[in-house]
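Submitted below is the structure of interest, expressed as structure tokens.
Every protein chain except one is present and positioned as in the full complex.
Now for chain A:
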Amino acid sequence: MPEVPAVQIDSLSKSFDGVEVLRDISLTVNKGEVVSVLGSSGSGKSTLLRCINWLEEPDRGVIHIAGERIGVDAHGKRMNNRDLAAIRARTGMVFQSFNLWPHLTVLQNVMESPVQVKRMRKDEARAIAEALLEKVGMEHKADAYPYTLSGGQKQRVAIARALAMSPEVILFDEPTSALDPERVGEVLTVMKNLSSEGYTMIVVTHEMEFARAVSDQVVFLEKGLLIEKSAPEKFFTNPETERVRKFLELSA
């Protein structure tokens, strides 16, 4: 029997004010896979990620996280907040704008969810947080407050914060787009390391080299439609659609 996918999306659709932003999207992400999501601005990439952890409520479609359906309970009703939060706790998210909690230190940011959501003992959470900060190269800033950090440092802390929940999948929404060019590399390096450690990741990005080097699948969204899904070599050298060919030309 094949392993349960980390994320399975079936026929997902979502509209805002009558405009369809996602149209009948299906996508399976297996454990340990990295999927890059490309597409031009407004094509629905963020909305897709936000539907996966139900920050946006889809109109139609079914999403499973490690075999568990999110958002809808066994009776087909809207899931209660407790169960929804429990599934969300099994996904991690990294935002373009970092969204660290400014009133907490770096270490506290990473410890907060395990302690408050998983009810983990503090010393245990601290040990995990310290190890994760070391993994992202931020252990020297454990006691600093977020506003003292550079963008790249903030993002690495945000990644450690997501990892602290041992998520089934980590959703990255343009994690390097708000960074100075010379800071992009440090975050991509961390993400590359995560992929080689076997973390499951869905990454919305404009970093073509990263997508090509790290992904197992590349998907392309166009006006809410998933128009191409290929292995990276094929996607970047011999895409199926004219649209992707053009996109690659323009971003080359």
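Basically, a residue touches a chain if its C-beta (ideal position, glycine included) is under 8 Å from a C-beta of that chain, and two chains touch if they have at least 3 such contacts; residues count from 1.
Rule of thumb we're sticking to: contacts and distances are computed from a predicted model.
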Q: Just go with whichever of "Polar amino acid transport system permease protein", "succinate dehydrogenase", "Electron transfer flavoprotein alpha subunit" or "Cytochrome bc1 complex Rieske iron-sulfur subunit" UniProt uses as the name of the absent chain.
A: "Polar amino acid transport system permease protein"
Q. Which residue among A:162, A:194, A:227 or A:244 touches the omitted chain?
A. A:162
Q: Specify the residue from the set A:5, A:58, A:146 or A:224 that touches the hidden chain.
A: A:146
Q.
Going by the contact rule already stated, which one of A:62, A:86, A:225 or A:248 would touch the omitted chain in the full complex?
A. A:86
Q. What is the set of chain A residues that contact the non-displayed chain in the whole complex?
A. 53, 55, 81-82, 84-86, 88-93, 95, 97, 99-103, 112-113, 116-118, 145-148, 158, 161-162, 165, 171
